[in-house]
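Note that one protein chain of the assembly has been removed; the remaining protein chains are unaltered in position.
Letters A, B, C, D, E and F mark the chains as written, and numbering starts fresh at 1 in each.
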Amino acid sequence: MESVINMALLVFLAGTAFAILRRTTLFSVVMLSGVFSLVSAALLVHLDAVDVAFTEAAVGAGVSTVLMLSTLALTARHEAPGTRSRAIPLIVVFLTGLALVYGTLDMPRFGDPSAPVHQHVAPRYISATAHEIGMPNIVTAVLASYRGFDTLGEVTVIFTAGIAVLLLLAGTIREPTTATKITAMEHHLVLRVVTKVLIGPILLFALYVQFHGDYGPGGGFQAGVIFAAAFIIYALVFGLETAGNALPGRAVRILLALGVLIYSGTGVVSFFFNKNFLDYSVLGATAQAGQHIGIILVEFGVGMTVAAVMVSTFYAFAGQNPPIGDEEW
Amino acid sequence: MIALLVEAASWTFLLLGAFLVLVGALGLVRMPDFYTRLHPAGITDSLGADFILTGLVLQAGFSLVTVKLFLIGAFLFFTSPTSTHAIANAALVAGLKPRHAVVPPRPPEKATQDEEAR
Amino acid sequence: MISAHLPILQVIVPLIAAPLSAFCRRAGVAWYLSLVICAVSFAISIALLIQVLEEGHISYLLGSWAAPWGIEYRVDVVNAFVLMIISGIGTAVLPYARTSIAAEIEPHNQALFYTAYLLCLTGLLGMVITGDAFNAFVFLEISSLSTYALVALGAGTDRRALSAAYTYLVMGTIGATFFVIGIGLVYMMTGTLNMADLAARLQGLEHNRTVLVAFAFIVTGIGLKLALFPMHLWLPNAYAFAPSAVTVFLAATATKAAVYLLLRFLFTVFGIDYHILGLTMTWLFTPLALAAMFAASTVAIFQVELKRMLAYSSVAQIGYMVLGMSFLSVTGLTATIIHLFNHALMKGALFMVLGAIVLRQGAATFNTIRGLGRKMPWTMAAFVTGGLSLIGVPLTVGFVSKWYLVAAALESGRWPLAVLIVLSSLLAVIYVWRVVEAAYLEEPPADSKATEAPLSMLVPTWILIAANIYFGVDAGLTSRIASAGARLLLGVAQ
Amino acid sequence: MEFKDAFGLFNYWIVIVLMMTGLYIVVSRGNLVKKIVGLNIFQTSVFLLYISMGKVTGGTAPILTGKPEVFSNPLPHVLILTAIVVGIATTALGLALVVRIKNAYNSIEEDEIQKLDLAAENEVDEPGARP
Amino acid sequence: MSGSTLLVLSLLMPLAGAVLIGLAGRSPNLREAVTMTTAAALFAIVIALLMRFNAGPAPEVMLQEVMPGLKLALKIEPLGMMFAVIASGLWIVNSIYSIGYMRGNKEKNQTRFYICFAIAIMSAIGVAFSANMFTLFVFYEVLSISTYPLVAHKQTPEAKASGRTYLGLLLGTSIGLMMVAIIWTWVATGTLDFTKGGILEGKVSGALAPLLLALYVCGIGKAALMPVHRWLPAAMVAPTPVSALLHAVAVVKAGVFTVMKVAVYIFGVDFLAKTGAATWLMWLAAFSLLAASIVALGKSNLKARLAYSTVSQLSYVTLGAALATSMGVMGGSMQIAMHAMGKITLFFCAGAIYTATHKTEIPDMDGLGRAMPFTYGAFLIGALSIIGLPPMGGSWSKWYLLIATADTGQLVMMLVLMVSSLLNVAYLLPIVGRGFFAGSDAPPAHGAVHAAGAAPAPDTRLRAIKEAPLFCVLPPCLTAAGCIALFFYADSLYRLLEPITRP
Amino acid sequence: MFAATAIALLVAMVLALVRLYAGPSLYDRVLAANSFGTKTVLLIAVMGFLTGRPDFLDIALLYALLNFIGTIAVLKFFRYRSLGDAVEEKAASRNKEASQ
Partner (left out) sequence: MRLKTMTHTLGLGLAMFALWLLLSGHYTPLLLSFGVASCALIVLIAARLDVIDHEAVPLHLSFGYFGYLAWLGKEIAKSNWDVAKIVLDPKLPISPTMVWVPATQRTDVGKVIYANSITLTPGTVSVEIEHDRILVHAITREAAEGLESGDMDRRVDQIEAR
């Protein structure tokens, strides 16, 4: 049964990928790519990677789609018919694929418990997390503590992206005009009411995910995305200007940086106890408690930066002047 | 005994739900135009989803899982008609004409109870 | 106490400074902060290098988790040297950047520019210092992402910066993804990500096909990042249209970090005994390096825009570095490592000169430099000196590199290669001399109002030029370090 | 190779097909948005490759339940979490670039942009030309 | 002052001169005074060094260890000492001449000219005193680069093209071939020091030795051996003092000097003789010698003819080295000095003619000798020296070379030398002859075209011509005298060089 | 039984994909994508039970949420050609036409 679902989802993915290749309407492409993420997230759940699935769904199906749609709104709807030769790319890709297939021949079989990956390093995480970190979610433990520095890097990556988007787009954000309110969807009765009702629960869900990352799937990153989603939906329905008044871009920029500082600051604290960077064990009475506090702190930093980056990126994209001129859909 | 009953009920719900979802999807493919496709899609969203979730709730017994299943259900209950309405509305506004129905003309205004939007 | 934490401070000092600088509203404040931070970073790298030279390698456990379970920073003479190059250039660029950036970038972006700059520095330092394969990827991406943005900032003067940045982004991401695939495959066969641990566990897997493919993907991935011919197509435009200060920084550091990564993976992770290594070197790296040296230099000759000309020259120079590795000998690797340093010095200086010309003339083409030898004597003198270094004239660093490279070729008995190496450097004579001719032997246009570049740009330029000469006249230190690094990589006793 | 063996690799093969489809979209299409989509697919497929290798048959998600169970390997999950973030960061940046390119060139087709760039390059030769 | 200080000073002096010239650029008189003073001071230093060298142990100094084992070092040995004396001595004369020529022709960018000139002299001295092949290579390159602005001095398209050829060939061959050869030597022997008897023996197999020698000799583009001689005629567009510098003072001399050094101190005469590595070189030199002479015969441009003459004469030096005997080495080395003195005279004269009349073509110069007796007299002496007739210095070098061919039994070579001398006579003496005797009444054949127009009558034309300015005429007279002096004082030169020919 | 449900959902997903690919109008695609999303939510919920770890419903919840936001974004995109506050003449005029 498991392999049937597995296969089915994989085939879905392949089908979707081919569809993306074939379609020239960019809108379809974007929708299909959202579906691709959604299916791969389902597959990730199936492969026991719940945290990853959580993230992939939030990112691939959520954030990417919104960003791509904004881009489409500002650029073009159709792909121009290709003029370039496709033989060379095909050959290159085919050879690359062939190389990879060749590489699979010596791989351990799928799901093989005796594969080398399951023999070294990972078993220790599984066996030691309970007493060293003291939280059920091993992924969070590894993410935030054993390989906490990777995650600091990850936060820096997302911070970089936030800064980069600001650098690229902040200069072309349009000044709000008096007419802007018209296009807020406020007059859309159903949307307005439902959104108002949902914002609270969405925010709550975000914070729930933020603080329960130790116990189940989730954590700062996912929480940040959901948190930002609440703002995005608010901005979609009530207009960017309203959203900007409630949460100004400058404040977002501060939060953006603050998150990274919280994370790295948590690491720096260890210095004062003459411990290595990111050694949380000094933060609490016992090493385990220290780890727990440390992880909560860094996850908080992650969440803050991620949410701020998402919001500021959305602001930057949505605030662009759409090009003049139209083309038929 | 009770357990067996619950099990049986859960099966029924799940299978019924699965059936409805399938029917909905089939309808989505079969129906001739956009507006008619909205209806079978609604099957999946409403009863299909609810049945499956109910079946799962019965499996889970009363626990945190139940709460979450319930929340999913509630969320879908709120959002799915909203989305459907929004899509339909967008299509109409954009000028997509139903193929098998005429958009009736706007009846004359009855009263001027304006300023509804806040 | 602080000296125990030097390895991590090397990375987190700029990392923490980056968000701090994002708070700065005024570009000037951000600039001061960046300058101080870069200087500190440079000091740290020098301290690390000294420490490493005295004590051998340093290992720093992040979060105090023991090595294969946690992430380890592992500093040895090779990466300490590269760290020094990166942070040194990073510091040298800043005084220069202030004037240059103020002229080339839209005002509202100037403050954030320094944040991106610090992030780029963080990324480069992080990917070089780390002893963990995946961590290297993460920091590689930090540097890449910030680089894309920095390159795109050139749009303030030329829109082509945007398309260049885009191409760079696509190619860079493909490269990074290949790298990740490769790491995934080796992880699959070994269960570890720590480089030293990987090296140990890859023993006995020499003929494993998965590992072989992993090798291929890692090499290709890094190859894309370091613009190994023919995967260099992103580089010329990216360098040509980025803001001048960014070009200086990138040309002098970015590919260096990638070359380092390649060295690390080839020699430390897969190891000199890896059966396919020799074949790869002989049949892949040597021809590609030669092709880079000749094709890119030839293309450089026909460029009108000087930045792009030097960018192509960089591709050729990367060919030298790769060729050095391909000899698999101490001398060859010494050539590669020392050329990392030397090339940073000469390209840094040359691009600085071009930046100064851009500042005064609006662009650096053969058209705008006519007669500049008289109008901007110091600037052009710097160009000539740097150009001589690029050609490999004695008493410049370029000569030192070439010396080791040719010696390596002759040592290995492949003397035709030696001839090819010097022949390709003759191509450099042609393109450098085109500039010299235009600047000195042509009269400036009558209405030319060009004046000498400001001191803030001249001084860093001449510092690098002086370094070009100094390390060309006294290459004892650099060649000792480089050869120690080469021995380390090859596992030869000192 | 036995059938069972081949089946054990089948998962990987499909993942490879996915990766290559993504890569093909990137290298063969000229539309800048579609390229980004292709990159996304490429990267997502790589994520699947990692996660596939972490899967243990009969295992379960690496969240301790207090019961002795077989867990799938948590490390690939951690790595991929990071990689996903990198992916979205790249996508956001790429799309921002596309928007700027559209503003500057009024096109998001690589071929047209190259043509415009080439024209600009040829202009440089003319005296006094400033790009 | 110690010998090593003097050595360093011999490099610093022209360098300091260059800097001072740059500073004094605003005032031509001051600038030229600085040049002259520097030249004189340098000559004094070199002479002091010569005396010290004759008196005791050779002064040496280590400047800098560039790479482990690779040193920048100076050391005096006979050949270098001779070269240094020639270069520094002729610089004085050349400076005087430059002042006259540059002012007379109102050249632009004179400051650049003098600066580059000083640097070129500095590098020539460096080449002369190099203690190892690396140091020599360094100065060799500096010399190439510093003379480039001199060659391209006029900045006309033609000058630029010549500059390109000049630099391209010199840098190309030196980096492309000589550097490989040097590194090869380094890899094979681990040293680059100039050592009596050579360093390669036993380190490089006999089969590879010719190849290595080929890399060296072809790499030394400045020696203008036939396939790589193109730069030399091309460089004729430069002002005449530059030509003098190139042909006599520094550049080509540095080239053949390097060939000599390589033959004597890197390969070692014995090693060359034993392996026969230089046999091909001997034939190439012979070919180059004759071919260049024949080409020279066909050139009607005076400077071009002199240039090809240089190509030919330089081959004598190479031939001397290639003969691989002590007499050959002696003859070749002497030829460096003798040719320098002779050729500089000829170029000075050519320049003087140009300054006075703006004529460059030999057929146009009929009868000029009568108007410019000093110039033509000097020219005659220089020509005779080049040809190798007593009582001019040039006869000694030819003599030793002949002995060498006889020693080694290379009768063909002996024949070549003789034929070459005849050719020398054929392309040099007619110039003098026409200067004094031709065209006294009739307008020159080639001048017919312009005589047809408003050109003044030949007599008035000739009468209008006077000797070039004093600064242009005095130097050739001095060097012509030098040619004669060298004949009588060749003995001291012989004694100076004698140690290198001893095994 | 979970398996049967899962398979039914998978088949339904295929059908939704067919509609998504076939279109023909863009609204059909949005509808199909939305419907696909709902099915994924259900599938994940079921899969949680199938693998015996039903405590991953957070993910399903997240999907439901994102599905909603995605749809709203798409619609806004259609209607105003921008996710911001752009005033778009054509959309406004279309609006008028449609309502008359």
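In this text, contacts are C-beta pairs under 8 Å (C-beta built on N, C-alpha and C of every residue); 3 or more make two chains touch, one makes a residue touch a chain.
As the structure is a computational prediction, the values presented were derived from the model and not from experiment.
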Across the complex, visible chains touched by the hidden chain are A, B
Missing-chain contact, candidates A:Y146, A:Y234, A:Y263 or A:F314, resolves to A:Y234
Logged for chain A, residues touching the omitted partner chain are 189-190, 192-197, 199-201, 203-205, 207-208, 211-212, 215, 234, 238, 242-243, 246-247
Hidden partner sits against chain B at residues 20, 23-24, 26-27, 30-33, 35-36, 38-40, 42-43, 45-47, 64, 67-68, 71, 77-78, 80-82, 84-85, 88-89, 92-93, 98-104, 106-107, 109-111, 113-114, 116-118
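In this section, only the chains that are shown with their structure count from here on.
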Per the touch definition, the chains contacting both chain C and chain F are A, D
Max Cα-centre separation from chain E goes to chain B
Ranked by contact pairs, first place goes to A-D
Of all chains shown, the one whose Cα mean is least distant from the combined Cα mean is C
The distance between the C-alpha centres of chain D and chain F, rounded to whole Å, is 23
Residues of chain B that touch two or more other chains sit at 75, 79, 82, 86, 89
Residue numbers in chain E touching two or more further chains are none
A full list of chain pairs that touch reads A-B, A-C, A-D, A-F, B-F, C-D, C-E, D-F
Within their complex, chain F touches chain B through residues 1-2, 4-5, 8-9, 11-16, 18-19, 25, 27-28, 30-32, 34-35, 38-39, 41-42, 45-46, 49, 54-55, 57-58, 60-61, 64-65, 67-68, 71-72, 75, 78-79, 94-95, 97-100
Contacts from chain D onto chain C in the complex sit at residues 19, 23, 26, 32, 35, 39, 42-43, 46, 49-50, 53, 75-76, 79, 82-83, 86, 89-90, 93-94, 97-98, 100-101, 104-105, 113-114, 117, 120-121, 124-125, 127-131
Within the complex, chain D is touched by chain C residues 134, 137-138, 141, 145, 148-149, 152, 155, 157-160, 162-163, 165-166, 169-170, 173-174, 176-177, 180-181, 184, 187-188, 193, 304-305, 362-363, 365, 367
